[in-house]
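Everything below concerns the one structure shown next.
Only one protein chain is missing; all other protein chains are in place.
Going in written order, the chains are labelled A and B, and every chain counts its residues from 1.
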Amino acid sequence: MNAFLSNLIPLIIAAVAAMIWLGLNALVWVYCERKFAGHIQRRPGPFEVGPHGVLQPLIDGLKLMGKQLLTPDNADAVLYWLAPLLSMLPVLLLFLPIPYGPVLIGMDVNLALLLILAFSSFNGLAVILAGWASNNKWGVLGAARAVSQTVAYEIPLLLTVLTVSFMTGSLSLLDITVQQGGHIGNWFIWKQPLAFIIFIIAMFGETNRAPFDLAEAESELTAGFHTEYSSMGFGLFFMAEYGYMVVMCSVCSVLFLGGFNGPFPGIEGWWWMLIKTYALLSLMVWARWTFPRVRFDQLLNINWKWLLPLATVNLLATALIMKL
Amino acid sequence: MSAYQNLEQMKGDFYTQKFEAGKQDGTLIINMGPQHPSTHGVLRIVIEVDGEYIVRAEPVLGYLHRMHEKMGETQTWGGFIPNMGRVDYGHAMAWNWAYVGAVEKLMGIEVPERAEYLRVIMTEFNRLTSHLLWWGAYILDLGAFTPIMYAFDDREMILDILQRPSASRLTYSNFRVGGLQMDFDDKCIELMKTFIPHFRARLPMYHDLVTENIILRRRVEDIGVIDQDMCRRYGCTGPVLRGAGVPYDVRKDEPYSIYDRFDFEIPTQDTCCSMGRYKVRLAEMEQSMRIIEQALEQLPSAEGGHIVDKAPKPAMKPPAGEAYFNVEGGRGKIGVYVVSDGGKVPYRIKLRAPGFSNLSAFAEAATGTLLADAVAILGSLDLIIPEIDR
Partner (left out) sequence: MGKFKENVIQPLIDCWSLIVGLKITGKYFCKPLVTVHYPRQVIDDENLETYGGHIELIGKPKDPATPKCISCMMCVTNCPSKCLSVVKSKPPKPTAEEEAAMKAAEEAGEKVKKPKAPKNPAKFTYDYSLCSLCGTCIDNCPAKSLKFSNDIYWVATSRKEMKIDLLARLKEQATELSAPVPKTEAASAAAEKEA
């Protein structure tokens, strides 16, 4: 009983901390995205609400909460409202195994990578439920596209992650970070540059971010799978998207950029992890506002004809070199 | 008593019912529009879609029909000019010119030389704004959100320049029968002279950011092939025709006004695809700048004022007869045909809109492509729906 409690209480604290972290990130990154977009387009971005617009996402969230929760006619109400929840809840779980600092880790599991990959697939299920349950032709089309995209891009993700765990011999993220300790030359990006690039591209595809954002920011299919959602339903999808982005960027910084290690030994800390994660997030925002959208069949082509063979070759080469 | 007692009986409107008559198995019929982010205006396209591939497409027009031609029969000759600014807000001055040119032909008025130069300069600037708007909106449809902002940065400068002689920024109606409403002031000419080198320096950035971008190229190359034969059958003109390799431009082939005094080229592309039309329009922007430069140089030596002496009043009475005048607009060949019966109100005005012919090629060009390509093709045709519906 005691052992159970002593395992449970830190977990609960970690889960609450994950919720707070998710909320904060959603707020910060909604603001940052709009500000970055503004300055890239040489206009101010949000400015009025709060000094320089910092309270804008908060007020947007309050506005979303205040709107009416509509369920469309002939929509399957249970599935319709299950979809945003299913999109949002796994994100909280995904934050737990990521080591944000030398001791700042929710739960140090041996199978952290497997956990993350497995639960991030829930997003695909949520999208299909949302599109199908909306009883809207455009929603179904959007959901069908999104699902094939998500399922496709998980595979190169998995292969690159496998490559790193081959090199380290562990699936635990804390282990991987520790093995990159010391100076900057130990980081895996130097040993696996191809895997890094593949991971970044697969990250864009997995989180439905531009230039791979056909499922949502459509100018072709109105709003795709979340056409019919209003108020907090949409808000939950929105927050979940930012949550997945942060998770993926954190995982990338752990796997390739050394996690909480600094460039020199002895100055590890959570701030390095934050800097790296946020740098990758800035890259995602930057790419969103620069590139046009890729067409759907080209999207799948990129995955099946380029990323998958490259990732496989990379994996085999790594395995070969490790053996020798 | 309504024929439809039951809502279920009313399965779609007239167009949908006719379209559904030819439906194949396993396909979905969707409506793109009339409220849609990518159709530039109120256009409805009924598409039969098999998975992602378009089997049949048919544009449905009329949502923006404002009876301009009927208004032509109730307005005075001079009072119809503001209408022409609203028919096509992209290249309003070309429509102004076409109408005013037709009336001048009817009345036998010769426009002073200076007014001709002013008209050329303003219309070419307007062509630049039209192409910049097209470029920004096209890339916006394809999913990139920043190039439209860069395009509008330059476009605002041109609008500030054109505001000086016309007091308008979009729906210009400053053409008069016999010349223009106002002359340029010195500040205006100075702004024009500084704008050209500034814009020339910006164009390479547009090419680097967008034209060379591999994602855009894959979206736009080889999409929506409209070859010469199709263009002839549908009557497409403008960049659609020039993108198919036919070097036809009204300014060179049926020169009007003083266009024969300028040295400029007709850009064409042989690829017949959306990328060809895209490149033609970007090259046209450079040619427009050449025309403006030459016109600005030749302007001080032009004789006359900005309007002919004893210009006709708005309630003028042209002699009975008919006249047709055509002009190269941003979208193609604009034609206005006027018939007069000697009264102060026209008997008939017929407007030939290039967008109407260009859009009719869409149905054939989009068959067999993906749904995402339909958007790319529509954008490359540069449609302004108000001119199609008039």
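Note that in this section contacts are C-beta pairs under 8 Å (C-beta built on N, C-alpha and C of every residue); 3 or more make two chains touch, one makes a residue touch a chain.
Here the structure is a predicted model, which means the values were calculated and not measured.
**Q** Which of these touches the unseen chain: A:P10, A:P44 or A:G169?
**A** Selected residue, touching the omitted chain: A:P44.
**Q** Taking the entire complex into account, which one of B:H65, B:R164 or B:R290 touches the absent chain?
**A** Within the whole complex, the residue contacting the unshown chain is B:R164.
**Q** Touching the missing chain, which residues of chain B?
**A** Touch set of chain B with respect to the missing chain: 75-76, 78-83, 85-86, 146, 150, 153, 160, 163-164, 166-168, 171, 173-174, 176, 181, 187, 205, 208-210, 212-215, 217, 313-315.
**Q** Tell me which stretches of chain A touch the chain missing from the display.
**A** The list for chain A reads 36, 39-44, 47, 286-287, 289-291.
The definition used in the following text is that only the chains that are shown with their structure count from here on.
**Q** Any idea how many Å lie between the Cα centroids of chain A and chain B?
**A** Chain A and chain B have C-alpha centres separated by 44 Å.
**Q** Would you pull the chain A residues touching chain B in the complex into a rising list?
**A** 37, 40-43, 137-138, 141, 210-211, 213-214, 217-222, 289-298
**Q** Which residues of chain B touch chain A once you look at their complex with the stated criterion?
**A** 28, 30, 36-38, 52, 139-146, 149-150, 153, 209-210, 213, 215-216, 218-219, 370-375
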